[in-house]
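Here the complex is missing one protein chain, while the rest keep their positions.
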């Protein structure tokens, strides 16, 4: 919840209206993760989310839809009403409802329920229902509260620190793919499926990333030599993002591990997280 | 062998009935790995397992089955009887047969022999015979006893320590695959093979993991742009599990490297290679 | 700009003619990156490059070309004239125009504009136009000036330091691919598409790099066994370039980390993070 600019009169923690006790306890159940009711709430919510997404997915299978149309209709409304109630409870139990609405998860919560109502009002917009699979994103909120937090944080921190390197890598990949795609457009011509540069670039992406559908494949010897070059390059340069991320992850992991404390006697740092004595001079370290 | 709650009267090591000498030596041959007969037993067992699985595999090739039906029938019974004898010997030579039966390898051993008997009694359940390939799992028991133990342990330890990170990664992959699959279902429609969301999700998995069968492939320009995004993402985020596992393996490997010297005073290990003093009690370490 | 052998009479920094003030400021706008006009110039240039390449790409799509032929014609000349003006300005504002012309980016700049003029003079050479996508390379010049410089340098340094290892790896891959390709040519024969050794080698590259188009696929059992071997090898030896690059990147990254403290006596850097004495002259380092 991104705080609005606080008014100077109230202390920051109490900003917004003060919640009545029952709303306070509702808040701890819905937004918290420590108490037993909060854990049960999270579990029920995860199961509901997974079931509702499964129902959306299976509802798109035409054979199933024909046989169980009624069932899918009811399940759609059941989950929509359930998430509507949950959304209302979140709005009630939160101190600043408008801030919650504009937050990332507030928008996701809203998108989880609105397509069914819209489809009820305007029956034409069938594809809007797909938005419902975004409900899956809501599980990440529960993840945020749990013991997975630190793990996810390490992964994200390493990703954001290697962000610049990855952008340089991505631009290089794009350039390679466009240059080689254009080359193949000239070399192969439209018989083999290379009908335009965008299509050739699409083929180059399919090849460089080692996906290789095979719907478009070079036919001429020269085209196959160029394709081989792209493949070996794609096989080799996958080392670059992997190397970047491994190195960054090791660095982040090491920072976590190493005791930030300096020895009070010799001032040396770099002790292990479980060290009680300085490894260079033997002076006791403060136990933290 | 998971020990049952020991009765307080007997020392723990001797719990269960005392084995007679010939059963004791049978035990050391079958369950041990140090003596020469034990090694020969292991070798014969590995060869039998590999041959029996090869026989099951080749027996499913219809041209071979027609010509050598007799041969496959005999080999099936030969290996089944062999493994039955082995199973009986294991039951005899072990102190607590029931515990062995319920252990992981006990169940695998049982599953190795039972399908042939069941097929004899109820000839209809042909596909039950496939269970016989699980015999391959039995080789891991022999691995457990050998010099590969520590290697396998390092690999498993790194895997189990990076377990949480990998689960976070897997959930992210699942979300990506379902969201992009649904998007492609809307964008491509059923002409290109995206007939339902589950099928589109299957296609998204095929693409993200860079497998790329090509049985379903996007046809519209917009679909190909989305597909390119998925491919580049799949090409990039393979860095994540690799980075996680490399970092973890390095950490586990480093632990192996450093714990050679125990503190002469408190006996603690795990000091860095450049430590001069025990990090737990401050006693000087021997410089080696 | 690679300096020519300087004449001994002038100081090196002032070699070439002295620029008049307006050319000096033009130089700082076009070749610099710090001032506000220089940043605006770079931004406009990047947008022009991307738009012109998009126009080239879309112009190759026949349906679009038919409908918007006029539009593509005008955009081609618009961007060509724009880049021609830019090229002229670069020639004017630089001290030694001839050196600039022969530099890598000078050639790329020239190749960005020449195909349109050539096509105007000799209308036959249609495919020459493809050269225009090389304009994408020009973005790397702007990259060179920006905050991405150090990131790109680290990636390149690690690449150039692991260059020998990667060449050994590439030669091994080539040998494997040729040997296995020849083997498959003998084993499979021309029914399955293995019509010649070069084609079999192409197939082996497609398989080893895990691209797997499926346009050529082994049909005989022996061929499928050999193919399986190549696949598992390809799956395994991707570890080699990844390992090489990860290790090199870690080493380069570590060098960045450690050289913060210079020896107060001899000024040498590159000490380890836990060093107490200068490793070159033995003078104590400040503990930080």
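Note that the chains take the letters A, B and C in the order they are written out, and that residue 1 is the start of every chain.
Going forward, a residue touches a chain if its C-beta (ideal position, glycine included) is under 8 Å from a C-beta of that chain, and two chains touch if they have at least 3 such contacts.
Because the structure is a prediction, the values reported are computed rather than measured.
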Worksheet entry | Among shown chains, those touching the left-out chain | A, B, C
Item to complete: Sort through B:29, B:158, B:183 or B:197 and give me the one touching the missing partner chain.
Response: B:158
Worksheet, complete the sentence: By the document's definition of touch, the residue of B:57, B:88 or B:222 touching the omitted chain is B:57
Response to the item:
Checked against the full complex, the residue among B:118, B:233 or B:249 that touches the missing chain is B:249
Practice prompt. Decide which residue listed in C:73, C:104, C:120 or C:235 touches the omitted chain of the complex.
Written response: C:235
Worksheet, complete the sentence: Where chain C meets the left-out chain, the residues are 164-165, 167-169, 171, 174-175, 178-179, 182-183, 185-186, 195-198, 201, 207, 210-214, 217, 221, 224, 227-228, 231-232, 234-236, 238-240, 242-244, 246-247, 250-251, 270-272, 274-284
Fill in: Touching residues (missing chain, whole complex) on chain B
53, 56-58, 60-62, 127, 130, 133-134, 136-137, 139-140, 143, 147-148, 151-152, 154-155, 158, 166, 170, 173, 198-199, 202, 205-206, 208-215, 234, 238, 241-242, 244-246, 248-250, 253, 273-274, 276, 287-288
Discussion item. Even though one chain is hidden, which residues of chain A still touch it in the full complex?
Written reply: 210-214, 242, 246, 280
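The criterion applied here is as follows: only the chains that are shown with their structure count from here on.
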Practice prompt. Determine the chain that sits nearest the middle of the structure, using the mean of its CA atoms as its centre.
Written response: A
Worksheet item: How many angstrom between the C-alpha centroids of chain B and chain A?
Response: 30
Worksheet, complete the sentence: Flagged in chain A as touching 2+ other chains are 198, 210-214, 234, 238, 242, 244, 246, 250, 280
